[in-house]
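Shown here: the complex without one of its protein chains, the others still in place.
Going by the order they are written in, the chains are A, B and C; count residues from 1 in each one.
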Amino acid sequence: MRYTLGMAGALALFWIINSGHYSPLLLALGAVSVLLVTWIALRMDVVDKESTPLHLLGRIGPYFLWLGGQIIASNLDLVQRVWRREPRYQPQVARLPLPQRSDICRVVYANSINLTPGTLTVELKPDHLLVHALSEEGIAALEAGEMSRRVSELDR
Amino acid sequence: MSAVLAILSGACLLLGSFLLLTGALGFLRFADFYARLHACGVTETLATALIILGLMLLSDSYLPPFKLLLILLFVLFSSPTASHALAKAAWNAGVRPRDNQGKRDLPLPAGER
Amino acid sequence: MLALTVITLLLVMAVALVRAFAGPNVFDRVMAANLFGTKTVLLIAAISYLYGSPEFLDIALVYALINYISVIGVLRVTELRNEQRGTKEGA
Partner (left out) sequence: MELLVNSVLLMLLVATAGALVVVRGLLASTMLTSVYGLLSASFFVTMDAVDVAFTEAAVGAGVSPLLLLLTVAAIGRGEPRAAGALPILAIVLVTITGALLIIGTLDMPPFGSADAPAHTHVAPRYLQLSGEEIGIPNVVTSVLASYRAFDTLGEVLVIFTAGVAVLLILATPGQRGSARPRYTPGSHSEPHTILQVVSKILIPFILLFALYVQFHGEYGPGGGFQAGVIFASGIILYGLLYGLPTVCRVVRPAVVETLAAVGVLLYGTTGLLAMLDGRPFLDYSVFAANPVLGQHIGILLVELGVGITVASVITVIYYAFANQFEMAEG
C-alpha cells in the first residue's frame, strides 16, 4: 500500500510539473490518468520496493553527491586518454564480488559502475559482476570496494 | 544577476560541448567495441548533465527548467541501462573484448568464455 | 554559446553516422543509433532555446523516455538467436 501511494504521488508530481495548466478539467483528467496508470502498474506487478524505493530516499542524496564526484574524476581521466595522439588505454575484464542482497542495490551498484566512464557492467549474475574497464586503475578502484561499501550502506 | 547566470550557463555549455567532442573522438578512434562503449559513456553522463544545466540557467519561466530536469533524470536512468543492454547483447552474440590495438582478445577471468 | 552547442551536437551526430555506416560490427551500428538518440534529445532541447519555443521540450522528453527501448529490442533479438542456436545444437 505504501508503495502504491508512493508511486501515485510521484506520478501526480510528474503530471503537475509537466502540465503547466491548472484548470479543474485538466486536473481532473490528471487524477483519472494517475489512477489509470497506477492500476495498470499494479496489474503489471511493477509496484514494489524496487520501483518505488522509498526506504532509500533518505540516504540516496549523499551517495549521489559522492557518485557525482566520482563521475567527474573519471571523466577527466578519460578525456586525457582520448585526446592523446595515440589513444592510451589497457582494457581489462574482471569479475567483481556482489555482496548486495537486494535487487535495487545490485542495480544501483551496476548502474553506478556504468555511469562512471571507464568501467562498464557486462553481466549481472546472482553472485558476481562481469566488468569491462578501460584501465587497470579502473578495476583496481572498484576492487578496493569503496563504491560497493557505500551502496551496501544504502540498504541498511 | 542575469549576467552572472549567462556566464555560468555559457561555461556549462562550453564544457559540455567539449566533452561531447571528446566522446565523439573516442567513439571514432578507439579500436574495440567495448572501448567505444566507454567513450559513449563520457558523452552521455557528464556532457548531458552540463548542457542541460546550461540550458536550465538560461530559462526565464519556471516550467522549462523542470522539464529539463525530468529529461536529465530520465537520461541518467536510461543511458547507463542502455549501455549495459548493449554490452550484454554484444557479449551474448559472441563479441569479445580486444586489446587497445583491436588485434588480440583479452584474457578473460576463469570460467568465462 | 548556444549556437556553438548546436553545431557541436550536429558534428557529433555526423561522427555517429560515420560509425553507423562503417560498423564494423552490427553492435557498433546499434551503439551509433543509441548515441544518435541521446544527441537528438539534447539537440531538440538546445534548439528549443535557440528558437525560443519551450514546447519543443515535450519531444525531447519523449526521446529521453523511449530511446532505450530499441536497444532492449536488439538484446532480445540476440537472445532469441542464441536460444535458437541452443535448441538446434541440442537436437
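The definition used in the following text is that a contact is a pair of C-beta atoms (placed from the backbone, for glycine too) under 8 Å apart; a residue touches a chain by one contact, two chains touch by 3 or more.
Source: prediction; values computed, not measured.
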item	value
Which displayed chains the hidden chain touches across the whole complex	A, B, C
Chain not shown, touching residues in chain B	74, 77-78, 81, 84-85, 88
Chain A residues that touch the omitted chain in the full complex	7, 11, 14-15, 18-21, 26, 29-30, 33-34, 36-38, 40-41, 43-46, 48, 50-51, 103-104, 106-107, 110-111, 121, 124
Where the missing chain touches chain C, by residue	3, 6-7, 10, 13-14, 16-17, 20-21, 23, 26, 29-30, 32-33, 36-37, 40, 43-44, 47-48, 50-51, 53, 55-56, 58-59, 61-63, 65-67, 69-70, 72-77, 79-81, 83-84, 87
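Basically, only the chains that are shown with their structure count from here on.
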item	value
Touch-based graph of the chains, sorted into line, ring, star, complete or other	line
Per Cα centroids, the chain farthest from chain A	C
Approximate Å spacing (C-alpha centroids) for the pair chain B, chain C	12
For chain A paired with chain B, centre-to-centre distance based on mean C-alpha positions, whole Å	15
Touching two or more other chains - residue numbers and ranges from chain C	58, 61
Sequence positions of chain A contacting 2 or more other chains	18
Residues on chain C engaged by chain B in the complex (per definition of touch)	1-2, 4-5, 8-9, 11-12, 15-16, 18-19, 25, 27-28, 30-31, 34-35, 38-39, 41-42, 45-46, 48-49, 54, 57-58, 60-61, 64-65, 67-68, 71-72, 74-75, 77-79, 81-82
In the complex, chain B residues that touch chain C	9-10, 13-14, 16-17, 20-21, 23-25, 27-28, 33, 36-37, 40, 43-44, 48, 51-52, 54-55, 58-59, 61, 63-64, 67-68, 70-71, 74-75, 78-79, 81-82, 85-86, 88-90, 92-93, 95
Contact set on chain B toward chain A in their complex	19, 22-23, 25-26, 29-30, 32, 34-35, 37-39, 41-42, 45-46, 63, 66-67, 70, 76, 80-81, 83-84, 87-88, 91, 97-100, 106-109, 112
